[in-house]
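Some chains omitted; the rest stay in position.
Naming follows writing order (A and B), and every chain is counted from residue 1.
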Amino acid sequence: MNSPVESIAFARIAGAPLLALPQDLYIPPDALSIFLETFEGPLDLLLYLIKRQNLNILDISITDITAQYLAYMELMTALRWELAADYLVMAATLAELKSRLLLPRASSADEPTADDLRASLIARLQDYARFKQAAIELDARPRLERDLFTVHAALPLGAIQRKQPEVDLHDLVIALRDVWTRVDHLTQHRITRESLSLRERMAEVLNHLSDGMTHHFNALFDPREGRAGVVVTFLALLELLKSNLLELLQSQPFAPIQVQLRTASPSIQITVDDHASA
Amino acid sequence: MTTPPLKHIVEAALFASGTALTLEQIRALFADDERPQRDEIRAVIAELAADYQTRSIEIAEIAGGFRIQVRIEMTPWIARLWNERAPRYSRALLETLALIAYRQPLTRSEIEDMRGVTVSTSIMQTLIEREWVRIIGHRDTPGHPALYATTRTFLEYFGLRSLNDLPKLAEPSAPLPLTLTPPL
């Protein structure tokens, strides 16, 4: 099997080459969000892989699709860990299926055969594809607020006293407390501007590299900051690469990646704020 | 004061209500001794629909009832009344909603099985808050998970006469729809 990393190099999204790791770490700025948001889950990713090869679901090669799936997963895992659980289950299913296909076992009546497993995966994919399409059609229907508006004639003044719901201040306070609780809950999973600013991080990275030496790629990340911190640092590196302030070095494939300032320009003076948000 | 014609009362009720009214809801507006038959109401609604042919509005049969709505050709101007974009909904939310609409009633974990991912709490919360989806009972299995189904508001919002009016699902054997992921 190809190494996952090598397979990623050939990945394409919407027909455009997406990644060429590790020879060149450049990722188009919107690629990250495409990865984070394009796929609604493992079934969606599988459908995409199948579609990309113009294959009919019924003709898929489990071996190929498993290899590609694992390659994508590797990348997604690196970018957003919380996706991993759902995707891991599928990875396990695929690996199991593949091993059964490769190593026929003595048939046992109560164990599903590789063909059964393959058929059930295909059925799931077909089912998912139908509902994915149904969702697109539902979204396209003319709907209230966006495409259709109902009429509302007013009532003659004073003629009808419409009964209005009563609310007391206490209800309002409770409602607000609910929002605050939710905000608290949500923020734990979010990168907020205040705590982890991308621009601030770009400045820190530049500062870190300002000694002119090469640094280990990994050393730029601080695991204590958690996933959000890693992602922000990663984004900061991409932004800096895009604006030609950094360069990446790698002596040979799979060797540790080194980072240094682009030597020609002592451009640390560039104010990071001038950087247009991509 | 003379009683206005039935047609006027029905029209006024549809104008004032703003949502779809069923024949029974319209009948309930009348005192017992003057209550019209369903067929009479149907007849005046058909007359109104004909009257509106040359106007900016139309009568639509929605969610088992009737409502008056602005013709869709007017949308570009009318949408500016609110000076705000209409809410957009994510694919995850729409897929969840489609599953509930076609497969109801079903539990959250059944939705998750079909989609292959965890359904976020905020999606279920949005669906329930919009009153598109509600809990109609609990499955008689361990944990008694809630069963979700769509509501009349869902039909009204998406302009459906009934659940039978939902677009037919593609055949399982059909080739994969070529629609790629919608642009982000």
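Basically, contacts are C-beta pairs under 8 Å (C-beta built on N, C-alpha and C of every residue); 3 or more make two chains touch, one makes a residue touch a chain.
Everything numeric in this text was worked out from a predicted model, so none of it was measured.
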| item | value |
| --- | --- |
| Whole assembly, copy number of each distinct chain | A x1, B x2 |
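The criterion applied here is as follows: only the chains that are shown with their structure count from here on.
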| item | value |
| --- | --- |
| Between chain A and chain B, centroid-to-centroid distance (C-alpha), Å | 33 |
| Touching residues on chain A, where the partner in the complex is chain B | 14, 30, 33-34, 37-44, 47-48, 50-51, 56-57, 85-86, 90, 123-124, 126-139, 141-153, 155 |
| For the chain B and chain A complex, residues of the former touching the latter | 12, 14-16, 18-19, 57, 67-70, 72, 74-75, 78-79, 86-87, 89, 91-92, 94-95, 97-99, 101-102, 114-118, 156-160, 166-167, 169-170, 172-173, 175-182, 184 |
